[in-house]
Every structure is written in C-alpha cells, then in structure tokens.
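First, the structure itself, so that you have it in front of you.
Removed from the display is one protein chain of the complex; every other protein chain stays in position.
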Amino acid sequence: MSEQLAEREPLLEVDDVTIKFGGVVALNGVDFTLYKGEILGLIGPNGAGKTTCFNTITGVARPTTGTIRFRGEKVVGKKRFQITRMGIARTFQNIRLFPEMTALENVLVGADARHKTSVVGALFRLYRVRVKPEELTEVTATGGMTRLAQQLSRTGQRFFGLSRHILEERAARAKGMELLQLVGIEGRAGELARNLAYGEQRRLEIARALATEPHLLCLDEPAAGFNPAEKESLLALIRKIRDTGVSILLIEHDMRLVMGVTDRIVVLEFGKKIAEGSPSEVRDNPAVIAAYLGVPTDAA
Amino acid sequence: DDSSGSGDTATGSTCDLKIAFFGALTGGNAQLGINIRDGAKLAVDQYNTKNADCKVGLVEKDSAGDPAQASGLATSLVADTKLLGVVGPAFSGESKVANPILSKEGVVIITPSATNPALATQGDKTFHRGLGNDASQGPGAANYIKTVLKSQKVFVVDDASEYGKGLADQVKQVLGATVVDSAVVKEQQVDFGAVIDQVKGSAADAIFWGGYYREASPFLKQYRDAGGKAKFIAGDGVKDQAFVDGAGAANAEGAILTCPCVPPEKAGGTFAADYKAATGREAGTYSAEAFDAANIMLEGIKAGNTTRDKLETFVDSYQGQGVTTKFKFQENGEIDPASVAVWAYKVEGGKVIAEQETPK
Amino acid sequence: MSTIMSSLRRADEGRARAMTGLRSRWSSLPRAWRIGAIGAFMVLLYSLPGLNIPLIKTPDTDFTSVLFLCAVYVLVAVGLNVVIGLAGLLDLGYIGFYAVGAYTVAILGSPNSPVVVKFPWIVCVPIAIAVAMLSGVLLGWPTLRLRGDYLAIVTLGFGEIIRVFALNSNITNGNRGINGVPVPSEANWPSWMTWFPYVSSEKQIFSVSNVIGFYWLALTLVVLCILGVRRLERSRVGRSWLAIREDEEAAEVMGVPTFKYKLWAFAIGAALGGLSGALFFSKQTFINAQGFDLFTSILWVAAVVIGGAGNQLGVAVGAILLAYLPERFREFADYRLLIFGVALIVMTIFRPQGLLPSRRRSVELEDRAKEASVVE
Amino acid sequence: MNFQFLGDHFVSLTVTGLTQGAIYALVALGYTLVYGVLRLINFAHSEVFMIGTFVTTIIWAGLGFSVGDAAPGTLGVIGLIVIAMIAAGAASGATALVVERVAYRPLRKRNAPSLIFLISAIGASVALSEAVGALTDRQPRGMPTLVVPKVQFSFLGADVTNLQLGIFFSALAMMIGLDIFINRTRLGRGVRAVAQNPDVAALMGVNKDRIIMLIFILGGAMAGAAAVLYDIKVGLTTYSVGFLLGIKAFTAAVLGGIGNLRGALLGGLLLGVVENYGAGVFGNQWMDVVAFMMLVVVLLFRPTGLLGESLGRARA
Partner (left out) sequence: MLLELKDLTLLYGRIQALHGISLTVGEGEIVALIGANGAGKSTTMRAISGLRAVAQGSILFDGEDITKLRADLRVVRGVSQSPEGRGVFPGMSVRENLEMGAYTRRNRAEIDEDLDRVFTLFPRLKEREKQAGGTMSGGEQQMLAVGRALMSRPKLLLLDEPSMGLAPMLIQQIFDIIVEINQQGTTVLLVEQNAQQALSRAHRAYVLETGRIVKEGTGQELLHDPAVKDAYLGVA
C-alpha cells in the first residue's frame, strides 16, 4: 500500500508543525502528507489539536514552527484569501454562511474567487469580449423590452461584445446552480441562507466552498448534529465530490463515517501524531484504541 | 412676491424699502449682536415714527456669529429686491464671507463693529466701516500694556478667528519681545486647563486675549481659580457685561478691555437715554455705532436714494456728524482716520467703566 | 441545463416574493413605463427652481440654494452609503474627506490662498477627488484591519484631526479661512438658456447669488454617481462588500480579498466625499474649518441610516430631509435640533429599517423583529 | 514645537494630565460597561455626564452657593461635594436609565441591528443636550469656587494641589470599587455573563433586563461623580460640555480596550497625560490631534486596545 502511495503526487505536505498557546502545546511536531485524489481523515480525542491543525492549513492560525506546502508552494504566511485562491477551501465547524444572502448568492461569493472583474471594470465595463450570436439571447430576454430595443441591444452586443462582468456573472450563476444541484438544494436557491434548515445550511457551506474551485476541501466535523440516515447521504456526497477530482481532508468523530469514506487516517493525541494508515490499520492500532476509541466497539 | 434667484434692484414703489441687521442674536456671543441690533432698531423706529407714511423695514438675520452660515444668509438678503443696505455683518469672520456676496449685488454695507483690517482690502466696493479697525485697536491695546501697565512678560491668547487672530497678531507685532508665549484656544472651549498650565509656566504678568467673551469668561474664571494673578487685557470682543457676569465679578475685576468705540454714555444727543427708554437696558458696545450706521442709510433713503446703486453713491460721498463721531468714508470704505478713537475700559466693581483713550 | 435555468427562474421568483408591496408593483411595470416615469421625474427635478410650488418653498433662505444643498447632501449620502450601507464600515469622520476635497479646490484655485497657483476649477476638482481618495486610502490602510466599532472611533478621530488641522494650519489660513474659492466657470448664461425663469444672459452660470447653474451641475453629478455606484453594487464588487458585511472572516476564507475591497469602498466613498466638498464650497466661495464639525458628520450617518442604508434612493431621501427640513422650518431655529433628536429616536423605534430600506434589510429587520423574544 | 517646555514642566504636566485623565476614566467606565454588555456605543452617555454637571450646580445653588459666593469651611466643602456626588450620581444614573428605557429597550425588544441603536443613541444625545440648551438659553452656568487650589507638596519641582489629589484619588477609589464589584461579586459575574452570551446567561438564571438596568445606572452614577469633579475643576458648565468630553472618554475606553474596566482607567489616565504633553509641545490647539493620533498608533499595534476586551464576548 505504502509503495503505491509513494508514487502518487503529494498535494498537501505538513512538515513538523508545532503550535503553542501559552503553556498549552496544541500541536507538537506533526507531519503528514495528503496525496492528490484521496480522502484523508484526521481523528483524535477532544483537544488533540485537530481543529488547530486545520486552522494552520487554512491560515487562521500561524504555526510556531514548521512548514506547510500546498502543491509545492508554502502556505504559512499567506493571507487567507490567497490560500483559498491557491485551491484550499473549507467549511466551518459552526456554520458561517452569509445569512442575509440567498443560497445562490452565497455560492456566487465563492465563485468570485476565480473571477477577474475589477472595481474599475465593474464601474466602466470597458473590458469586452466578443460573443457568439447564439449566446446573445439570454441577456436580452428581459420582460417588457420592445422589439426594437431588443434588436438594438442585440446588435450592440454583436459589435461591441459583452463586458467581462456580464459574462462572468452569467457563467457563475449557471455554475452556482449546478453546485446547488450537486449538494441537493437547488430548490432552495432563492431562499435566504438563514432560513434554510440546519442540514441544508451545511450542504450550502459545502457548495460555497466548492465554488472556489478548490483542489483540496477541508471539512471540520461536517456530520455533527446529523443522524445516521443523514450521515449516510453526507457520505455519498463526500464521495461524489471526490469523484469530481477534489481531494478531501476530513475531521470527524463519527467512526462509521470516517471508516467508511476515508482512504487513510491520521490520528493525533495531545498534539502529536500517534498513528497513520488505512482505516483498518488505524482501527486495530492499540495506541489508537487506548487513546481514542476505547473498548473496541461496534462503532464501525 | 417671492422672486428668489433674481438680484434685480429696480423697483416701482419707494416705500416699504428695507435695511437689514446681520449678526449673532443667538449663541454664545449673542449679547454682542443684540447690542448692535438694538442700536439699529432704535434708528429705524425713530425714522418710522417720523415718516409713518413711508416706512423702512428692518430685516434681522441671525448668523449666530458663525461664518459658515453667513453665505446662505447673505444670499437670501441679496435676493430681496426691496433691501438696500446692511448694518453689519457684526463680526469679522462672517463679514469676510458675506461682504463679497452682498457687494457683488450692490447691497450697501456699513459695519458698526467688524474690525478686522483686511475686510477693507477684499475689493468689496459697497463696504464701509463706521469705526476704527484693529490696526488701530491692536497697537492701542499694546501701547496701553506697555506704557500704562508696564508689563514685561505678556502671554497672548487668540481664538483663531478672523477677528481674534488678527487682533492678537497686531498686538504681538507692537509688543515684540515682551510676548513670552502664546496659545490658541478653540471656539466654545470650556476647559482651559492646558492653556492655564502654559500661562502659569510662562510666568507672564499680563495676558492679552484676542477673541470673544464666550471663551474669555470661562478662561478667566478658571485662571483665577487656579490662582493666576496676571492682569487680563482684551479687545472689543470681550467688552460686554456678559463677560463680567460669566467670569464672576471678583475674577474680572481690574480687567482692561479696549475698543475702537466711544463710550455709549459719551455719545451725542439723546441717544443714551432713548436707548434706555426703548430697550430698558443701558446702551452696550457698538449700539451707538449701529445707530449711526442705520441713520446714514435712512438719511439716504429719505433723500430719494431708493435703489442699491443710488444709496451706495450717497454713502460713499456722505459727510456728517453722528452720535459717535464724524463720518466720512475713504475710497476703501474705511472711516476717515481723524475720526478714529480707541478707548480703554476697565472692570470696576463688576461694571465696565470707560477709563481713558489708549496711548498712541 | 434547462433544469438549471428553470431553477434560476424559481430563485428569482423567490426573490420577488421577498419584496415589499410597492417595490414589487414598481418592478412589475413594463420597462418602457419605468423609463418614462424616471425620465419625467428627472425633468421635474431639473425644473424645480423654476416652478413656484408654494408649500415646499423655504421661507428664509433662497430656495435654489436649498435645492443645491440637498443635491450636495445626496452626493455625500451616496458616498457614505458605499462605506456604511454597502461595505458595512462605520465611518463617523466622513466629513474629513469632504473637507479634504473642499480645501484642495480652495487652496489650489483661490487667489487668496497661501499657495498661489490659482488653477481653474476644472483642474482643481479632479485633483481634489484624487487627493480625497488618497486620504481615504491613507486612512484606510492602517485602520481597516480594525474591527467595526474601533474603526468608528478612529474615523471620528480622523475627521477631528482634519478639522483641527484646517483650524490651525497655515496652508488653510487657519480659522480665518480662504476666500474666493473658484467657481466652475465665470461665463454668463448662453442666450439659448434664457427661457428658463431666473436665467438671464447678464448673469453668470455659476454665481453665489444665482445658484441654478450650481444646482444643475450638482444634480447631474448626483445622477452619474448613483448610476456608477449601482453598477458596482450589482457586480462581483457589490457581492463582495455584502459578504464582508455579513461575515468578514467567512468572506476572506471564501477567497474575497476583504482588505482590498474595504479599501476600495473607503476610497470610493472618500472620492465622492471629496467631490461633494469641492462642489459645495465652490458655490460657497469661502471655506474655513467651521464647516467640518464632527456633529455634521454624525448627522450624515444618521441621515444615511434613517433613509435606509444600502438603498441609494433611501439614503438620498434621508439626505434631502436633513438638508431641507431645517431650512423649511427656520422659525423653530432654537428647537430644530431638539426636534431632530426626538425624531431620530421615534424613527428608529417605529421604522428601524429606514424610510426606504433595501429589500434585503427590510426583510431582515422584519424577521428579526418577529423572532425577538417577547417573553415577559 | 516646544520640547523645552515639555522638559521643563514634565512632572507638572503629568500631574495635571493625570487629574484630567481621572475624569476621562470615570466617564469612560460608562461607555465600557454599556459597550461590553450591549455592544453599543452609548452616544448619549456624554449627556448623562452633562446632566450631572448641571445637577451639581443646581444643588449647590439650592444650598445657597452660587457663582461668586465664598466657600464654606473644609467640612462644609466636603459636605457639599458629598451631597453633590449623591445627587449628580442619582440624576445621571436616572438619566442613563431613562435613555435605556426610551431609546434602547424598544429596539432591543425587536432585536434591531447595532447601527440602528447607534442612531437612536445619537438621537437621545442630541435631544438631551438640545433640551438643556433650550432650557439654559445656551448660556454657560458658573458655580462657586469651592476648592481653592492649595499646594500640598512639591514633587520633583511640580506643585501638587489639594484639588488634584482629591480628584485623582476619589476617581481612583470609585474605579477600584467598581472593578471589585464586577470581578468579584455574583452580580458582577452576571454582568459579564450577559456580556458574553445573553441567551445562555438567561439559562443560568440571570435576569438580563435587570443586569442592563444595573450597568446603565452604574455607568451613569460614575459619570455623575465625574461631573462633580469636573465642576470643581472647571467651575463652569454648558449644555454642550458633554460632546467633546464624551468623545475623549470614549477614546480612552477604546484605548484601554473597550469593555475592559481596567482598560478604561489606563486609557483615561494615558489619554489625559499624553494630550497634556501634546499641548505642551505643540500648543493647546493640537491637543485633540495628539489624543487621536495616539489612539491610531496604539490600535495599530494592539487592535483591541492596550488591555484587550474583557467583558465582551469573543467573536470567533
């Protein structure tokens, strides 16, 4: 198994990372590698340092020592939005959507990470792109426009092209709807985020993160508060996302979910890595059982 | 008959013409404006009793002494075609803003009180000043400090206003090296702890105040409370009973206030008595000057100068004796230097008493 | 693809449902009607100085001057709305930018300023906007990293620093101020314009005693700025501002360069503030530090919020009320502010969403109010 | 610039600065308490202070001591001050409570967003100061000189007066008292709980409304006490006296870390001292600029103030 891994392309490399908060050593020389295309689980007892580790990867916390590389590039010291643009997206342990924006708008904010319209561009809309005639209909199909106006606007677009703003906007909406469909809440696209049910909000968070076109998606306890049936469908969603080519880093306490979906697992305790391996290896590791799983349960 | 936006002065009837008072009637320095308004009002009222068939109205524009309001008020004055002249604006700051607007539309200006010298050099052709300016008052005050008080260390404070800073600068220029330090206070400042530290630190034996009474009273009170003993000298902006009341009579005792104005009780004719009868109060600073300024305009109107242009020509060439002094305006609108007198007043027993003309 | 389009349409319907009555009726009118109505309204606005509408005239101040003031305040509100309403940054010292713009024009253009370059207005104003914008960036650079209320006090301090500087510095002529701020043009009205009441070819287009030219200029700038801001609002930029307002950290994690967008909001707001200041003091011809007290700045914030932060029409209404009511009711001079204060409290209690709120805010507030616990 | 002056009068500038700073700090407490619990800049707090300054003069005048009257003996003066502290504290506390009731509570009940609170606060502030302005004809009101400053001792060349000592130590005593109350008592813990999570605090049995009333009264009373000290120091008050002082006090609160009581003390004293130095070096007219500049610089290095927030809930 490990030989196979060695051939794979590393995506995220965490190298000897240590974080101290006053007297508490939250992470102590942790290193592990996440390979392209895999789902890596991060588990460990409460307070082991999982969230902290997550925070260092996404730029929320800065390690005291150690380096993190993503696709060969250093992550530490980058701004959070830059990290997102490098291709790392995350969800929050306690949901943080934009509550007064609709579901679709939430996703659009994510998509904006890949857009190019600048403030000046949005104001003057000078940057223009030629469009094919068959693409012209959508924008002009505004209710109430007279025939003549429609024709004029079409001709105008034909000759002067469309501003990047309009093109991006149009593409983003289509992509946004696709993502909402992927996570299964396309019917709620026009609803304000805060009016969505808890589970829907969780799904929306995932869609929004995916809209940033990440290579790596980090999920912090995505199933917290889900019942087994819901966990089942989340499991399916995570697999579906992986199949679109996105690698996943997953923190989760629910062993069945972790065992069922991850390719490999890293186990932390008191800020130190105590085990790493395939789900079955980890499950049978006595140190992990002692520190985390307790009596070998039927959890899986 | 609202015809805003038009500054046309042509008018059919020669009655119902108006002159205006422009100055502070509210705000912390209101008393200075009220004295002036009442002087002008007395003149208009007397005129209207005599000419009941063809009265002249007095418009009152309250600027609160705030230059920022002046432009709006001036604009509204020029819009009124029946309005020929303005007694005021009372303070220098607001004059600086209002005069160009008034002058551009030909409204005649006779200020009975704004003393900043620069007002005469702004190129406002209808500007006239019915009294001496701070180029006389400043040296007057400075010479008083030098020769009468014989102070060796003077601390100069100003309020950064057109008037206060202008006056303080004049004083500083004459006093030269005897000025040990200076400070600037803010409008509406009430807590002067830091300035007082500075004054005491400088060991000055006299303080010259360029500003108005609104800030002078609390300053002097706090200064005396803090044990400050230096003599206090200020200009016309402080010369009002309101200053004494605000600072407390004991604290104000001995303060010297200069003014390019004649003591009201020395004004000619029955002015002092008439004023008292009309308002129930003693005539204040510049009441008599305002009375004279209004009378000059009224005299012009009476003589048939019923447009702004005609009145302007009349005032330019006017010569005559008012209750305060003899009036004759120079080309730039300043009063003839021969008519200028600067007086020093002293606070004694809680009252502002005329003391002497300042040494030249 | 077709399912996506139909869901999109459903999404839009959901949005429509959330609209309040009047607004949805307006947006359901045919486009041609809407354009016509807006056109008619614009004509009305431009001709206001010539119409003699009795009740709305101001008793003590020249009506056109008041209209001009209203237009300037609307410009201020449009700029402040970018900062407060769109980006959610509480700026209590907005007047600082207004002052920077105004002083730049005065210093560069007036023959009486300590810097005797005497540029014409048309040169001064772009410089003023640029300088104001620069000051926005300079203030924003260090301070926009601060959280909401800290920013409020720092901006307040900035406004005060600018004022004290203007009051005490030589270049601004201290409290004595600068006279002869340039006007846009010294020319007289062309004869083809004289059909309009109060316009005559003997009068200057821009003069302090005949303000129509200033009013028209200001109104035109207002319209342009509103359209510009609207474009920003409905783009990636506006969405980023909204996201920042909602949850800054989450926005950052979603790839929004929050600092950059906040700085843009500040810079745009500052530029508009600078333009307003430049415009107002060109008409005023005189400038000193007195026009820039913090209190006015705070009143502007109140006008924006009361009008309906986030909605340009709303903030315009707020600004107009703030400029107009005190002039209309001058007879209550002494009690004006007292009434104003009480009105603010009453307004926030009975109409916390503002007079004309943005759709988003009105829904938000309605829901919040309903949710509020009423357990006694 | 006059660094010579600063050098020569360093200690005495420090002493006057501390006196002024003590007053800032007392007023700052009110901002900090309300902000800490409600996340609201209580703009009207400056007027709560202003009311205190007027009530003090009214009480003294009622007892027969108006402007220009001579002060009674030491005991009499202490009596007058104590009475004024009680009266002004009560009046300011009551004003704060009324503001809470009229301007904030209806909004709280509707769960209004914080910007709306700010506007209501501005409204309350304007209304209060203008009402007093109208009642007093916008004229300042003086009061008797109760304490004639007497030099108690000299310290490194600076004279320290009885007035300065009195103001500083009475302010300090009140602040220490408040600090103990908030940090050591059960009710104080309730205040902090509401500050950090009002809903959960209710689940612990804390009566939120009562806590909010309590902080307004406490903050108001402190402002009232500050008002008395201010009156004694300045000898004059006017309807607009709160505005600038309020802004300064709020600055002090932010400087120290808003929501943090000890921060208010530190911030107030620091602000008083530094702006006094500034006045010495650059001139009195640059005092406010120095104050705000210091604020900006401090926030650049410590974005939540010198001591950070403590009452407040973390926002993570």
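Some notes on this structure:
In this document, chain identifiers A, B, C and D correspond to the written order of the chains, with residue numbering beginning at 1 in each.
Basically, a residue touches a chain if its C-beta (ideal position, glycine included) is under 8 Å from a C-beta of that chain, and two chains touch if they have at least 3 such contacts.
Just so it is clear, the structure is predicted and the values come from calculations on it, not from any experiment.
From the options A:T18, A:N195 or A:S278, the residue with contact to the unseen chain in the full assembly is A:N195.
Contact with the omitted chain, checked across D:H45, D:R192 or D:K233, is made by D:R192.
Checked against the full complex, the candidates A:T18, A:T51 or A:S278 give a single residue touching the omitted chain, namely A:T51. In the complete assembly, the contact with the undisplayed chain comes from D:M204, out of D:A70, D:V151, D:M204 or D:L300. For subunit D, the list of residues touching the undisplayed chain reads 186, 189-190, 192-193, 195-197, 199-208, 309-314, 316. Contact between subunit A and the absent chain runs through residues 21, 24, 44-52, 93-94, 195, 197-200, 221, 224-232, 253, 255-256, 292-294, 297, 299.
One rule holds for everything that comes next: only the chains that are shown with their structure count from here on.
Per-chain CA centroids place subunit C at a distance of 33 Å from subunit D.
In subunit C, the residues that reach two or more other chains under the touch definition are 167-168, 334, 364. Touching of two or more other chains is recorded for residues 283, 285 of subunit D.
Residues of subunit B touching subunit D in their complex: 26-28, 160, 183-186, 188, 190-191, 193-195, 197-198, 201, 217-218, 221-222, 225-227, 246, 248-250. Listed in rising order, the residues of subunit D touching subunit B in the complex are 5, 8-9, 12-13, 16, 19-20, 67-68, 138-140, 142, 145, 148-149, 230, 233-238, 240-241, 245, 275-276, 279-280, 283-285, 287. Of all residues in subunit C, those touching subunit D in their complex are 84, 90, 142-143, 145-147, 149-150, 152-154, 156-158, 160-161, 164-165, 167-168, 294-295, 298-299, 301-302, 305-306, 309, 334-335, 337-338, 340-345, 347-349, 352, 364-365, 368-369, 371-372, 374.
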